[in-house]
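Excluded from the complex is one protein chain; the other protein chains are retained at their positions.
To keep things simple, chains are lettered A and B as they appear, and every chain counts its residues starting from 1.
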Amino acid sequence: MSEQRNGHVRIGVYICHCGANIADTVDVKAVAEYAATLPGVVISREYKYMCSDPGQELIQKDIEEHAINRVVVAACSPTLHENTFRGAAERAGLNPFFVQMVNIREHDSWVHSDREAATVKAKDLVRAAVMRVYFHKPLEKRRVPIHPEVLVVGGGIAGIHAALTVANSGKRVYLVEREPTIGGHMAQYDKTFPTLDCAACILTPKMSAVRAHPNITLWTYSEVVSVDGSVGDYKVVVKRKPRYVHEDLCVGCLQCIETCVYKDSKFDDEFNLGLSKRKPIYIPFAQATPKVVVIDPDACIQLKTGKCKKSCMEACVERGAIDFAQKETYEEIHVGSIIIATGFQTFDPRRMPQYGYGKYPNVYNTLEVERLVNASGPTSGQVITRDGRVPKSVGIVLCVGSRDENTNRWCSRVCCMTSLKLAHLIKEHTGAEVYIFYIDMRAAGKGYEEFYQRVLNEGVHFIRGRVAEITDWALDPSEAGKLVARVEDTNTGFVRRIPLDMVVLAVGLEPQPDAHEVQRMFGISCSLDGFFLEKHPKLAPAPTYTDGIFIAGLCHGPKDIPDTVMQAGYAAAEAIALADTGFFELEPNTAYVVEEECSGCKTCVPLCPYQAVTFNEEKQKAFINEVLCKGCGTCVAACPSGSIKQNLFEDEEIYSEIEGVLAYA
Amino acid sequence: MEDRPVSDKLSTSVQWEPIIVAFFCNWCTYTAADLAGVARMGYDPNVRVIRVMCSGRVDPQFVLDAFAHGADGVLIGGCHPGDCHYVEGNYKTLRRYHLLRRLLRDLGIEEQRLRLEWIAASEGEKVSKTINEMVEQVRALGPLRLSRRFKEWDAELASLEAEAQSEEVVAHV
Partner (left out) sequence: MSDKPKIAFYWCASCGGCEESIVDLAEDILEVAQAVDIVFWPVAMDFKRKDVEAMPDGAILATLVNGSIRTSEQEEMAHLLRRKSQILIAYGSCAHTGGVPSLANQFTREEILRYVYEEAPSVVNENRVRPQPRHGHNGTAVTLPEFRGLVRSLDQVVEVDYYLPGCPPTPKLLKQAVLTLLSGNLPPKGTVLAPDTAQCDQCPRKETKPVDLKITEFKRPHWTQIDPEKCFLAQGIICMGPATRSGCEAQCIRGNMPCTGCFGPTTRVRDQGAKILSALASSVNAREPEDIEKIMDGIVDPVGTFYRYSLAKSLLRAKVTR
């Protein structure tokens, strides 16, 4: 039957050694010799690196000289090199879809040690592919056009940098930020390691640039609520939450805040992590972008009760920017690609009660101390404890919520350097004795080790040991009124008790609490740790498995600012390249209904999540819109009369694989 | 595809080893199996993976066909509910699996021989664990190898078949 359909089949089989990666475990010679005996196989070769130029040329030459019209390459995972070998076939004039890859590396040599069993498995898999390619048909890749617009989700440094890069290339960017201002965590930092640049000084110009950029549409206080479509044309709905202030009318004069009926600031200021207070109408921080006030509906008397004299409105009467009747609105946009830069949250140290965070007022986390040392922070840059003292001794506890079986297993990467930076700043601000409790000091990065040496030389005490507990229980007068860190100094082997005025917990970095919902909405995956999963950990650390969706910054995993900016630029470059190419080639693995075979039972119609399958009332048959079909094959498996077929995954192709792997069963 | 060589080990080996045919979805479980490879998380070599784009492509016929061709077990791997690359192909798989399990039970195939497992792209370890577990369970059950049973069943036809053939020969002479 295959012969009738596909002419005279001449199969070439190519077994890759992958250096020693495959050949050490699989007897590649035996596999090649075996493949040569299979029906239809004209040539069977093994070669050191099939993916190399000479390897590919080998295939091309065989196609040209020996009229090979089916190619089976047994090598690594098709996710790596399928396109390589399809390309080789195409260059030799063979339709690329006559190529089938066999995964004898990731699925065989790398997971088995028994050479004999691994070789048998390789033979089975090769035989399945040989039997499968009989049924292959020439196919054409489908091209979908790419909307040049790009959506960036998240307005931290990653989103800002990505948005600016894309916008500078002349493409329209939508930047959506959940909070009332962009800036993200970086805006809260005081200085940046190791150069001690002022974070605000380097960030705020970029924030302003976003605001001013003619190609960027900035939607703060907004969230993406739904994503449909696929690469080239994602339909995205963005919810714009009411800030009760018209963005286009507010000039940021802040007089409304002055005149608010609340004379005193009574509500926790989120930007300062509750270390200071704000009013119901507020601006997150001085350089907030956009510089537009926002009203907190949970605090505002007018919004809560409708019974306020609305002095803020009076202050703004000329511009009329304040509008208590503002409702949430929804914007629908179409974009070709999406960069997700939704950031992270810090570990909540209450989960480790032994450190007393939330119990002892003078136990802080690193982010709070960033605000304390900041000149525009709640204490105007004075490092003082909650009871108003200048600390004489400060302990910084590393790996809180990192490298810990009980909380998070990963290293959060930035805490060592952040702690060194804070140790330096605290010492500079207060002259206090500073202790750093560490497991390992990790200072890999340009200028990082040098900074570590500098802080060592400044007289900061480094104690190697995981702090067992922080307590206020004094054992002797020197500890009275202080916090005590109990720790085994593993360098000396002694358990030590260090009295401290202030404890700083270097909290780890975690996925956002709603990372899983975001992941589902955008149809991407998460790693085991809950951060978003990249397409390849080495070679594609910004693309995802979903074409046209890229990730940047800490939503992908802990990293410092330079790495974040690099990844954001990379993601932007991918989005720009996609838009500039103008089209995307899709796998031709779509399903189609064979009209004369279809009985019109409609089973398939509701199964398609993309509404690609419809029922043609006139013909009384099902119909699949190839443009909408994503090629999952669910309808094919469900069709009770076998009248739907899927390119590349036809029934006969899969049956022959089944038969192939089981030929000796 | 008739004349298959018989030089393979499995065909001559006296020691029975289970063969598991696995249908892995491209996006989650196949990728997880790649990850298991990259991380060298070894597992039993008894599994043969067939890649499909979505576990929703796994036609129950494929499962039966694998059994009929001699598989001792069939493993279907898909994305976790809610995480399907194709929104909810895996839910269709789940429903079919529940009904198929009932059918198989009535046809005398033990429950452990068909397994549906949600394995995300990052769960390389789960691939290795699932395969090892299943191989062990199936090994404990013993061979199913319907391909061989079918031959045994049809042995009763042999004598008459041979007789018929010899008569044909006579008739042609």
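Basically, a residue touches a chain if its C-beta (ideal position, glycine included) is under 8 Å from a C-beta of that chain, and two chains touch if they have at least 3 such contacts.
Being a predicted model, the structure only gives us computed values, none of them experimental.
K.L.:
May I ask which residue of A:Pro39, A:Pro205 or A:Gly642 touches the chain that does not appear here?
P.N.:
Looking across A:Pro39, A:Pro205 or A:Gly642, the contact with the absent chain belongs to A:Gly642.
K.L.:
In terms of residues, what is the contact footprint of the unshown chain on subunit B?
P.N.:
59-61, 63-65, 67-68, 81, 91-92, 94-96, 98-100, 102-103, 106-109, 144, 146, 149-150, 153-154, 156-157, 160-161, 163-164, 167-168, 171
K.L.:
When the complex is taken as a whole, what residues of subunit A touch the one chain not shown?
P.N.:
Those residues of subunit A that touch the unshown chain are 596-603, 605-607, 615, 620, 634, 637-643, 651, 655.
Please note the rule applied: only the chains that are shown with their structure count from here on.
K.L.:
Once you find the CA centre of subunit A and the CA centre of subunit B, what distance in Å lies between them?
P.N.:
So the centre of subunit A lies 35 Å away from the centre of subunit B.
K.L.:
Hey, which residues of subunit B end up touching subunit A in the complex?
P.N.:
Residues of subunit B touching subunit A: 1-5, 7-11, 19, 21, 27-28, 30-31, 33-34, 36-38, 40-43, 45, 48-54, 56-62, 65-66, 69-72, 82-83, 85-89, 92, 96, 120-123, 128, 145, 147-148.
K.L.:
State the interface residues of subunit A toward subunit B in the complex, per the touch definition above.
P.N.:
34, 37-39, 77-79, 103, 105-108, 110-114, 116-118, 120-121, 123-125, 128, 131, 134, 519-520, 523, 525-528, 533, 545-546, 589, 607, 609-610, 630-634, 636-638, 646, 649, 651, 654-655, 657-659, 661-665
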